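Step one of this worksheet: look at the structure below.
For this depiction, one protein chain was excluded, whereas all remaining protein chains were kept in their positions.
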Amino acid sequence: MSATHSGHLHLDDNVREDARRRLLSLKGHLEGVLKMLEKEDVYCVDVLKQLRAVEGAVDKVGDLILRSHLRHHVATAAERGDSDALVDELMEYLKYRR
Amino acid sequence: MSATHSGHLHLDDNVREDARRRLLSLKGHLEGVLKMLEKEDVYCVDVLKQLRAVEGAVDKVGDLILRSHLRHHVATAAERGDSDALVDELMEYLKYRR
Amino acid sequence: MSATHSGHLHLDDNVREDARRRLLSLKGHLEGVLKMLEKEDVYCVDVLKQLRAVEGAVDKVGDLILRSHLRHHVATAAERGDSDALVDELMEYLKYRR
Partner (left out) sequence: MSATHSGHLHLDDNVREDARRRLLSLKGHLEGVLKMLEKEDVYCVDVLKQLRAVEGAVDKVGDLILRSHLRHHVATAAERGDSDALVDELMEYLKYRR
């Protein structure tokens, strides 16, 4: 829980469950890459492509959560009066995105 | 194994072992995020930050493998005579990097 | 002007002026890279580093505008009643970010 929003705002239950399911499947994907790395003749670029796919899946989960955060917390910030805190926090996250 | 380099080129053993160890630790990290997502009051941005950290760790493994591939396979491509194939393959990977 | 928000929402004047100044300076930077590319013995990686710096500067301008958009338009969306439209639009932009 972040210091700034201790318990007031939390991730939507449906999104949380969706994210959990996707990360569970991602864990399976990661175990596949670990198996791949046990083979002595594995080719570098084949591993790189799998890692890229793993990152793509993490990105997708991140986007689900980000969309939910924008919808349920950022878009309502002016009503609650915590726009500055939420925007600062979000920009801190987004500036490392690329 | 990729169709183009069936068995000729393979990932350096030390790098493969290092990558495997790092991905095992990443699997632990991912399990931590899954635990986090079981809590009903988890805050969106806290999950986003953990996912960002996961991606950073995947990137680091990718960079280890990429460096090894450049050093052991791309830098020696002219000697083997497969520069075009290796560069095409690598650019295909790199163009989706950002 | 976007179809969805024809004239209702617009970029904050100070941010607009700041962005304009930064992009003017970026244009100067770009002209420097063009000069660099006139030299027959220019080294690839030196150009790549300059292009990376150009992208970093564009990113910084984008972040200024994004922060202003979040602060002035997204954080007030629930009050105006256009949260869905603004969040969809923003996610469409952000998903290509990395």
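Letters A, B and C mark the chains in the order given here, with residues in each chain numbered from 1 onward.
Just so it is clear, a contact is a pair of C-beta atoms (placed from the backbone, for glycine too) under 8 Å apart; a residue touches a chain by one contact, two chains touch by 3 or more.
Remember, it's a predicted structure, so these values are computed and weren't measured experimentally.
Interchain touches from the omitted chain, evaluated on the whole complex, reach B, C. Contact with the omitted chain, checked across B:Leu9, B:Leu26, B:Val45 or B:Leu66, is made by B:Leu66. What subunit B contributes to its contact with the hidden chain is residues 59, 63, 66-67, 70-71, 74-79, 83-84, 86-87, 90-91, 94-95, 97-98. Within the entire complex, the positions of subunit C that touch the omitted partner chain are 1-2, 5, 7, 9-11, 13, 16, 19-20, 23-24, 26-27, 30-31, 33-34, 37-38, 40-49, 51-52, 54-55, 58-59, 61-62, 65-66, 68-69, 73, 89-90, 93, 96, 98.
Here, only the chains that are shown with their structure count from here on.
Chain geometry summary: the mean Cα position of subunit A and that of subunit C are 23 Å apart.
Centres computed as Cα averages put subunit A at a distance of 18 Å from subunit B. Annotation for subunit B: residues touching 2 or more other chains are 98.
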